[in-house]
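Down below is the structure, laid out as structure tokens.
Part of the complex only, each chain left as placed.
Chain IDs A and B follow the sequence of writing; residue 1 opens each chain.
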Amino acid sequence: MITRIDRVGTELPPPSTPDPDGAAAVQELMGGRFGEMSTFMNYTFQSFNFRGRQGARPFYDLIANIAAEEFGHIELVAATINTMLTGVTPAKTPKTPRGKLAKVKSARNSQHFLAGGQGALCQDSNGRAWTGDNVFSSGDLVEDLTHNFFLETGARNNKLKVYEMVDHPAARALTGYLLVRGGVHQLAYARALEVLTGADLRKLFPSPRIPTDKIPECRPHLKRGEGEKLYRFSQTDYHELAAVWTGTHPETGKKLVVEDEPPKGALPRDLPPQPAVFAPDYAPEEIAKIAEKLRKAAGLPKEPTGEVA
Amino acid sequence: MITRIDRVGTELPPPSTPDPDGAAAVQELMGGRFGEMSTFMNYTFQSFNFRGRQGARPFYDLIANIAAEEFGHIELVAATINTMLTGVTPAKTPKTPRGKLAKVKSARNSQHFLAGGQGALCQDSNGRAWTGDNVFSSGDLVEDLTHNFFLETGARNNKLKVYEMVDHPAARALTGYLLVRGGVHQLAYARALEVLTGADLRKLFPSPRIPTDKIPECRPHLKRGEGEKLYRFSQTDYHELAAVWTGTHPETGKKLVVEDEPPKGALPRDLPPQPAVFAPDYAPEEIAKIAEKLRKAAGLPKEPTGEVA
């Protein structure tokens, strides 16, 4: 089971100039073969399918715990895409919907507008749906770890390239953060293979062969030690990841550290309605009035109780 | 973000007679169009993409919170499938792997054995991968809720039919539980539509038109009031679902109740290794030895710290 915290992993900038084609590219990090849906679902299924987990507890804890962090990554990718699409249509309900999407007629992913309400899709950068075929869960621990190391390597490649392709501030904030945290996972699986078999995969770092600290947007995170920290995403469980996440980082030489609680994260932004695409309505203020009444009737405070940035 | 608890939503029986074709059918509840991957991912994406959430907080909280419960449902479906596949191969490493899967050559889903290690797949009952095309997230609140009500109706249909098709004790325990909890979600979305628009969808219950309490496996859960409870799957957030989950149940007439914390759940079972399919290894005891050493080196207790049933 999970519990949910209404915070995101890192702070994203507010909406600025919309960037539909950039948002289409960022979709690769959501629904591509190496996107966050893949990392999230691979580790989730591997943890579900883990046989003999007591005998292999440190490895089970590692995989199950990283799965939990990955949920926060699909959340961030979605937030980035939503940020980049904000402003394509007017902030206020227009008198007529006519022509309100005309300027994105040639955008790379039409379904951001036609299927979604200027929102993230469960697709890759070519507009194709993520598929369960991306999940690898053989049950063979060494093999699943080999896969995971490869998966994180492919994911790092994709993050670097999205970074090269998309200049929008939200995309930069996203890739800067994900490169650091994904790097931790890449190393965690290499490390697990090493302690299990003796194979030294640390010599494969960095892969692709560009050090993470060459990316300016990664540096603040690296400085805070985010490249060496493995957070425990549980109040109660997964203590044994500490048995694998030991030693030093192959690039920085710094000590690997287990943080015994989830990161604080940041308040999510409340992205503004885009009434022309009915998100959340053609007349969102009507919903707000109803919500206020419901809140009152339920004895809740007059103001929304949720916190946003 | 999420945190993870190493517990499952309800207790499942231990492995008994393996039931590969039953497990193949249960896959519909995992990766079918109306399976738990779909409910989980639909509500997750809808919460990610929710614009103007402060103005519509009760509805945002409702959707975001139900998403969290659904993670526990994919977990349970996986546990059920894994339970049903346990025992197809010998419990101990066989002298030779030859013929160890011969008896499942005609099983409906070969990939349970060839791709997985007698484990759950991200597929439906016909062996086809779940796809992101199953995610509907229009951003239009009324429309998303209409979809969700329909989705839960289709899901209830599928659970009932899997119940009719598969007799294995684990499948019965699963469907008995999911029918009750899914019924809560079906009602939650109907209720949300009602408070938002005035449309009375309660007359559509039960849909399909067989009352939940006709299913013996549902009754213990109903007796404990699980059919009227909406749990808050967060230590800190989503308080406003209380503004929607009000009134009475259309079938039982009982008062709808918000539980202010997640359910206790049950300890997961540690399903035994199936070494013939290398899950978690052809010689799992070697992993256990390594794990023990790692645990010791990390200053962890000699015995695994994780709890299992």
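Keep in mind that, in the parts below, a residue touches a chain if its C-beta (ideal position, glycine included) is under 8 Å from a C-beta of that chain, and two chains touch if they have at least 3 such contacts.
Since this is a predicted model, take the numbers as computed values, not measurements.
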{"item": "Number of identical chains forming the whole complex, with 2 shown", "value": "6"}
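Everything below uses one rule, namely that only the chains that are shown with their structure count from here on.
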{"item": "Distance between chain centroids, defined by C-alpha means - chain A, chain B (Å)", "value": "22"}
{"item": "Chain B contact footprint on chain A (complex, rising order)", "value": "1-9, 31, 37, 41, 44-45, 48-61, 64-65, 67-68, 71-72, 74-75, 78-79, 82, 115-123, 129-133, 135, 137-143, 195-196, 233-240, 242-244, 246, 262-263, 265, 270-274, 277-281, 284-285, 287-288, 290-291, 294-295, 297-298, 300, 304-306, 308"}
